[in-house]
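Take a look at the structure set out below.
All protein chains of the complex are present and in place, except for one that has been dropped.
Going by the order they are written in, the chains are A and B; count residues from 1 in each one.
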Amino acid sequence: MMRKMRKLGILTLILVMVVSLTTVFSYGCGPKEEGKKTVKLGFIGPLTGKYAKMGTGGFNSFTLAVDQQNAKGTNKYIYEIEVFDDECIPQKAVEVATKACSNPDIVACASHYCSMVAITTTDVFHKFGVSSTVWGAVLPDITYGNDYKEVCRVNGTQVEQNEFNASLTVDELGFKKFCIIYDTTDYGRGHLEYFTKSLQKRGLEPLSIDGVTIDQKDFSAILAKIKSLEPEVVYFGGLTATGVLIKTQMDKMEIRAQFLGTSGIKSEDFNSALKEHAEGSICMLDGAPVEKMPGGLEFKKAYEEAGFKEPYEAYGAFAYCAANLIIKAVETVGPDREKLIEEINTTDTEDIIGHIHFNEYGQNDIPLATAYASQDGKWIPWSDSLYAKGDRELPGFAYRENREWDNPYNP
Amino acid sequence: MKKKNKFLDILKIASIETLIFFLIMVFFRIESTWILLATLALIGGTLLYTRIYKKQTESIKALFASNRSTVLIVLVLLLLLYPIVSPIIIPQSTYWTLILIQTGIYIMVALGLNIQLGSTGMMNLASAAFYGVGAYTAGMLALKLNWPALITIPVAGIAAALVSLVLFLPVYKTKGHYLALVTLAFGYMLALAADNIEFIGGPQGLKNIPSINLFGYDFLSKVGNFHFYTNYYYFVLALVILTIIISHRFFNSWIGLTLSYIRDDEPAAKGCGVNSNRWKLLSLTTGCFFMGVAGAIYALMIGFISPPNFQFAQSLLIVSIVIIGGMDNILGVIVGAIILVIIPEKFRVITQYRVMLYGILIVVVLLSRPRGLIPFGARKYEASVLGARNGKEGPDGNK
Partner (left out) sequence: MTSTSVVFQILFNGLMLGIQYSLIAVGFTLFFGVLDVIHFAHGDVFMIGAFSSMVLITLFRLQTASGVSYIILLILIFILSMVLVGGFGVLFERIAVKPVSKGSPVMSLLATLGLGIAIREAVRIFFPRGSESKRFPEILSKLFSGKEAIKLGGTIFRFENLLILIIGVIAIFLLGLYVNKTKMGLAIRATAQNGEVAEMMGVNKNRIIDITFFIGSALAALAGIMNGIYYNSIIFDMGAIAGVIGFSAAVVGGLGNIYGAIAGGFLFAFVESFSAAFIPRGSEFMDVIAFAVVILFLIFKPSGILGEKVYERV
C-alpha cells in the first residue's frame, strides 16, 4: 500500500514537471497567425475608484479606434490592447507603468486621465524607454516640465484652459471678485497657479485662496470664511468628487456666488450627483466640443453603435486619437520601441479633434478651450447654451444684483 | 559510508529546493487563469499529501532540519542565480524581480515590527509611517542635498529611530489598546503631514530621487544583458540576509529572552528586576531602524515616493504579515510576506476582490490559528542556561 502511494506521489511529481516544462516552452513559440503579426498597445487609466467613468470612457474610445483599425484590413499588423488600471493613485500608477514597460510585447502606451498620476509616471516611461501618449491629464509640467522624448500629449493643458476661463468670466461676463478653492495635488495647484496668473494679467487678485485635500468631506469652515467675503464667483480647481461636495455645501450655506470649475468637473457624474444644484455652473475643457470637432459626429455615431455602456466622457475623443496616431506610427516604423518614440514625436496629422502636431516638448498645441454651462442636467457648450444667449440668467448675475436666483431646472 | 550518505543528503536537498524554485518561476510566468487555479489545487493537494503521509513528510522535514547549513547554502545559491536564470524562463522577469525586491523590503520592515510586536508585545500600528520617515529622509538628502545615496540609508534608519523616540513617552505610559491608538494616531499624523507639507513634496511626493551610485557605478544600470534592477536585487538580498541574521541573534540571545519576558508578563518581569522601559526603548528604536532602512532603499530604487505609500493600509499589511505569518518567528514572518505580497500580485484576475479576501483572511486566520501560521515554538533554553552556567553574563549583568 505504501509502495503504491509512493509511486503515485512520484508520478504526480513527474506530471507536474512535464506540465510546467511544456507550458514554459509552448509559450516561447507564439500562435502563428496567418501572415499578420500581433502588436500590443498599452492603455492606462483609472478604471476603478472615483474616476472610473472617465477612465472607462477613455478606454472605450481607445478600443473603438483599435477595433476600427483592425477592421480596415489594410494594416500591416493586428493590434491588441493590454489594459492597466492606475486607480488615480500615483503609487499604483508607477506599478502598472512598470508592469506595462516590462512586458516586451507592449510597444507603446496611451496613458492617464489624472494629472497627479501622469506626472509621476513620466520618469518610468523615460527609464524604460517606452513611448507614452497622454490622453487626458492637463498639468502642463507633464510635457513642459521635462525633456523626455518618451512623453507626448494629445489633449491641452491647464494654461490654455485657465486663460480662456478668465477671458470668459472677467472680460466677457464682467465678474471681478473671485474666491479660489483648489485641491492640494499637483493638478489643483496647477489650476491655482495658472488661473491666478490669468486673473493678475487682468489686474485682479483673488479674494481668498484655500486648499483642500482630495479626501476631504467637510468644507464648512472654509465656506463660512468665504461667505463672509461675499465673492461673485467661487472658482474650484479640482476633480468631480470634491466639486460635488463643495457645491452641495455651498448651496446649503446659501453662498450667493457663481460656481466656476475646470476640466476636472466636466463629467456626467457632476450633473447626475447634484441634479438641480448643478444648474448654472460653468466649467472648461480643452479642445472643441465633440459635436463641433471635424470628425466629432462620426465619432459619436460610431461610439453609440459600438454599444458601450458608459459615455465617452470629456477625454474620450482624445484617447481615440491617441490610438490612431500610435497605430499610424507603428505602421510606419514597425513594432520597435525606440523607433516609435522618434516617430510619435514627429506626429503631424489630422484626426477627429482636428490637427495634431507635437511641439518640441511633445505637446499638441491646441490653442482652443471650450466653456460649458450646466443646463438641465447636461454640460452644454457655452456658445450653444441658453445662458450665453441670454434666455436664462446665470446665478452669478442675479447674485451680483443682490437678487434671489430662480433655478429653472426642476428634475 | 557516512560521507556518501551525507553527499546523498545534500543532493536530495539541492534537488528538492531547485525543483521548488523552478516551479515558483513557472508560477510567475503563467498568465492563464485556469493554470493558476490548477496550481492552487496542486498546492492544496500537496498540503493534503503532507497531512496524510506524515511519515514521508517527517523524513523530509528531518532531512532539512539536520542539514540546516546545507539548506541555507543551497537557498542562497539559488537566490543568487535567480536574476540570471529568470529572464530565460519568464518574459516579464523585470517585473517579477521588482516584486521580489519589494518582498525583501517588506520582510525587512516586518522583521523590524516583529521585534516590537512579536518579541516585546508592543502594538505598533504606524510601521508604514516609520518606513516613510526613512524613505523621505533618504529621498530628501539624496535629492535636495545631493548626499551620496549609500550614506543616506543608515542615516534614514537613524532618523526613523529618532522619530520613534517621540513615541517613547506614550509607550512608557500606556499599554495594550492605548498604545495601539497612539501609534495609529501618530501614523495618521505623519501621513497627513507628509501629504500637506509641500517642502517634502506634498501629495505628489518626491520625484527623481537619484539611485545608489557607488564610485560612479549607478545601481540602476544594466549589468551586461540583465535588466537594471539586478543590482538592487543583490543589494536587497544581502541586506535582507543581514537583517535576518541580526534578528536571529537577537531572538536567540538573552536580549530576546528578556523581550519575551516583558511581552508575556510585564509586572512579573519588572518584579525580577528587568528595567522594562529600557528594553522597550531598545526594541522600539531597533525595529524602527530596520523600517527606516527599508524605506530608504525603496525610495532610492524606485526614485519616486508619495504619501499613499505610507498610510495606514500599508501598516496594516505589515502587521498582518507578522501576525498571520507567525509572531516572534523569523521564518513565519518571511512566509507571511511571501503569501501577502507575491500571491496577490499574481492573481490579478481577482484584483477586484483582493482586498476583501485579505480582510476575510485576517479574520479567518485569527479565529483558527491565533498565533499565526508558523508560531514560535518553545525556546531552546539549553543555550542560555548553559551559557549562564559557563560564566557568561545573564540578562542584567549578573552571573
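Operating definition for what follows: a contact is a pair of C-beta atoms (placed from the backbone, for glycine too) under 8 Å apart; a residue touches a chain by one contact, two chains touch by 3 or more.
A quick note: this is a predicted structure, and the numbers were derived from the prediction, not measured.
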Kindly state which of the options A:197, A:217 or A:357 is in contact with the chain not pictured. A:217
If you put the missing chain back, which residues of chain A would it touch? 48-50, 52-53, 184, 210-213, 216-222, 224-225, 227-228, 230, 241, 244-245, 248-249, 252-254, 269, 272-275
In the full complex, which bits of chain B touch the chain not displayed? Write them out. 117, 121, 123, 169-170, 173-174, 176-178, 180-182, 184-186, 188-189, 192-193, 195-196, 267-268, 271, 316, 319-320, 323, 352-353, 355-356, 358-363, 366-367, 370
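Please note the rule applied: only the chains that are shown with their structure count from here on.
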List the centre-to-centre spacing of chain A and chain B in whole Å, with centres computed as mean CA coordinates. 38
Which stretch or stretches of chain B touch chain A in the complex? 19, 22-23, 26, 29-30, 35, 42, 45, 49, 53, 56, 89, 91-95, 98, 195-196, 202-205, 207-208, 220, 228, 302-304, 306, 308-309, 351-352
Flag every residue of chain A that touches chain B in the complex, lowest number first. 5-6, 9, 12, 16-17, 20, 23-24, 27, 48, 85, 89-91, 94, 98-99, 101-105, 116, 119-120, 123-124, 127, 184-186, 213-214
